[in-house]
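For this depiction, one protein chain was excluded, whereas all remaining protein chains were kept in their positions.
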Amino acid sequence: MAENKKPANVFEDKYWKDSILIYIVGIVLAIFTGIVIYRTANPEWKKYQKEFVKIAEKKIGKEKVAKIDLGIRQIWNKELMGPNTADRCVTCHLGVDVPGLEGDDVPVVFRTHPNPDGLLDKHPLNKFGCTICHGGLPNSLTVKEAHAEHGVRWLYPTYTRELQKKYKFDEDRLVMLQINCNYCHRFDKDVPGMDYINLAKDLMIEKNCQSCHIIDGYGGNIGPNLTYEGDKSHEMFDIHAPYYVIKDGKPVESGHTIAEEMKRRGLPYSVFSWHILHFEEPRSITPTSTMPNHGFSKDEILAMTMLMMSWRKLDIPSHYLSNPGKYQLLRLMEEGRVKPQKIEYVSMAATAPETTSKVEGQAETAEEVQVEEKAEKSAAASSGGVDLKLAEKGKELFGTRGCTACHTVGGGKLVGPDLKGVTERRDKQWIINMILKPDSMQQNDPIAKKLLEEYNVPMPNQGVTPEEAEAIYEYLKSASK
Amino acid sequence: MQKLSEWWRKLTWTFAPSNKVEATKAVTRNFILHWFPARVTFRSMSWSYSWWLGTVSFSLFLILTITGIVLMFLYIPSVERAYWTIKDLEHAVSFGWFLRNMHRWAAHLMVFFVTLHMVRVFFTGAFKNGGNPEASRPLNWAVGMFLLLFTLLLSYTGYLLPWDQLALWAITIGANIAKSVPLIGNYLHFLLAGGSQIDQNTLIRFYALHVIVLPAIVLLLVSYHMWRVRRDGGLAVSEQYKMQAKKEGKRLVPDDYTTFAVPALIRRAFLVFLISLGAVMLLSLISNAPLEEPADPSWTPNPAKAPWYFLWLQELLAITTIRTPWFTINGGFVGGIVIPGILFLWGLIVPFIDKSPDEATGVWFHPSRRLQNWTFAIIMLILAFLTIFAMYFRGPSWNIYWPWAWPPVPHLF
Partner (left out) sequence: MTRRKFLAYLGRFAVIFALVGQAFAMLRSIVPNVVYEPPKKFKIGYPNDFSEGITFLSKYRLFVVREGNTFWTISAICTHLGCTVNLVTFPKPKKVKIGKKEFTELWEFHCPCHGSKFYGEGTPFAGPAPRPLPYYPLDLAPDGQLVVDTSREVKSDFRFVLNV
């Protein structure tokens, strides 16, 4: 019928160009899909595993390396970590449980874990995993996330040498992870391998921090409760407050903030840095602080800061804890079911139990270790009119009743005056009264009032008994010689 | 070979009709294609008219549904496990990172494009009937407003699920906004949270809402929304043909102003779907979905910011607390319920109060609608400004800082 018209049935495809566009977009999508598949097939860890195989085969031979399982490796311990968490560090750290890969010729990441005898046998990998000691983000499989480097949203990074360098630790070995040791070893002291924490605990006992702070559920209330200081959120630390410097014994605004001071020293903006500055000079952070400057050395400051960060309330099953009874006691004190009392630390020095099994031991229940308190030998000879034995007792009380928090004897002024020779300066009854009821004395006694004005810090009533006061007086008398 | 190609033709002719008869039959003989009309007007096919934003929105919804279903096999809605299942997605599940990124990006884009779609429909007056006595497009606009609301709710219930700090505090604040409603506030909060505290009860409630309740509602509404377009005689711009024909006294011949939906419409819709997919894939390849620290009620991140599409709301919450000597009204109520409520209600009735002539139907920035368009544009710009301001100029403690001068917040180590 039609001449050169097309048949009426055919329709014109006006939008044929859409087909071309579909093809072009399709090719782009195919490329994207290819990239997605490539990325999934080549995760970061595969690279490290290939490298490990190469290095390890050279060092210990193909046969031994063939026995090592490759792929995603994990340590899963439901009671310690939770039902859906696992430590996947061993995916890259393939050499940790392979003997023979020690030494500087093996990159640190692939090396055999140090201290298999003495440390690893007491803390077997399959019972502890890795992050409970080393920190880091479990489940992750990239270096950046697993180590929770800066920028990753995880509060507890791996304690690497880089991190230690930032805080100017003078150490080649890993020491910051002693913070985590203290999660389970909180009530131990002299623990082998925890030199920094041990030092900090000794200092804590020597300086009697508990006279002003509640620590382990017990202590004074002049300073804040430090029992779970490590759980204090970083949001609670205002690093934009002014930083003070001490001029002529008085704190004076430096003109810059705590954050700026951290920056000046090259310290990270962190709670860890805050504690460093605070231990160095408490009044630089809080100008009205009555906390004395104990003149800690750099290492002592680092140690004490580590101790602060280690005090956390964690849900660690009791058979992992050393001295679980003491943790229980702390909980009972918190719940008010037991009255606050001082929890003594138990020394692990030279009484560490021997283990006969070296591998895959079940976590051992901690044993209470009795330690003899060594009595100090008093200085020789007689001295006129001083009851040496009483003075001996008094010296001990001078420490345990909190006097050393503010006073030295012959060590210079601290918060309160140096008490060397005080028994020559003041009469006995005055001294006894000051010990027994300093609050009343500072209100009514003219000498005490003047001293309060001069030192500006009220002397707290430590609840000393009359017998104890006598002993302390005797000690002060003996020390005056 | 002959048999094979015959068989292939039998299977696929509805997608690629070879003549007018087949093209007309295609939409009645194919289940998937019954969705579409037989013919579609040239103007509604135009890229520059609608930008195909509705199709983009639906494509994104499709991507979200598919990735969402897969994610349901991999995520556990338990407060002890949720965060870690997300972490596993990022590292230990094959394509897990891709799945998560796709889902997250599609969600953000969907909120953006649904909003843009609404803006387009407003500026083109496409909620008007254009003189068609059988159409009721204002109703479809109202359905669309609800779709926008449910899209936002889907997003909101979704980002609680990772149970990280953002999730916990966003929900805490949201539930407290509910609490600020007078009289029934506490009870609303109790129902929303499934208890008096944000905990496992809340998580499972939001999970149920997110994976089945809200998607089902959205699916139903979207179906109705799209059916209404057909029932109202196509996109609003199609009314222009009838009006023009009436003016010129001409009769409308289908071939002059329409073409067959198959293949024109479905092919272009497929193209739009592929482009949407491509955009989501590209974003998934270059940017990872974030995750904050595990939920911890003992500290709130500083600053704690809502996702971008709620930043305008967060800014309002912060600045609308009314203090008079006699009473104080919580900004949570004013900025969280009153203002958004007024905006939503106004949005619903807008087509019913628009008195512009039929000629303005389906026309971009028709001069007779200058007032409406400016009003709408200003409101959108204010919301956009609030969003940008809250994003870049609000720092720690919601104080105002220059974007480059936010003070550092300390870490633990």
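Some points to look at:
Chains here go by letter, A and B, matching the order in which they are written, and residues are numbered from 1 within each.
Throughout what follows, contacts are C-beta pairs under 8 Å (C-beta built on N, C-alpha and C of every residue); 3 or more make two chains touch, one makes a residue touch a chain.
From a predicted model like this one, the values you see are computed outputs, not experimental measurements.
The residue touching the chain not shown here, chosen from A:I37, A:V108 or A:A349, is A:I37. Residue B:A92 is the one among B:V40, B:V79, B:A92 or B:L214 that touches the chain missing from this view. Between the chain not shown and the residues B:V70, B:L221 or B:I339, the one that touches is B:V70. In the full complex, the hidden chain is touched by subunit A at residues 19-20, 22-27, 29-30, 32-34, 36-37, 40, 71-72, 74, 76, 78, 83-84, 86, 357-361.
On the side of subunit B, the interface with the absent chain consists of residues 66-67, 70, 73-74, 88, 92-96, 98-99, 274, 277, using the contact rule stated above.
The rule is short, and it goes like this: only the chains that are shown with their structure count from here on.
Residues 7-15, 18-19, 21-22, 25-26, 28-29, 32-33, 35-36, 39-40, 43, 72, 82-85, 88, 137-142, 145, 150, 153-157, 163, 231, 233-237, 239-240, 259, 268-274, 309 of subunit A are the ones that touch subunit B when the two sit in their complex.
Against subunit A, in their complex, subunit B makes its touches with residues 19-21, 23, 42, 45, 76, 80-81, 84-85, 87-88, 90-92, 94-95, 97-98, 164-165, 259-260, 263-264, 267-268, 270-271, 274-275, 277-278, 281-282, 285, 290-293, 298-302, 407-413.
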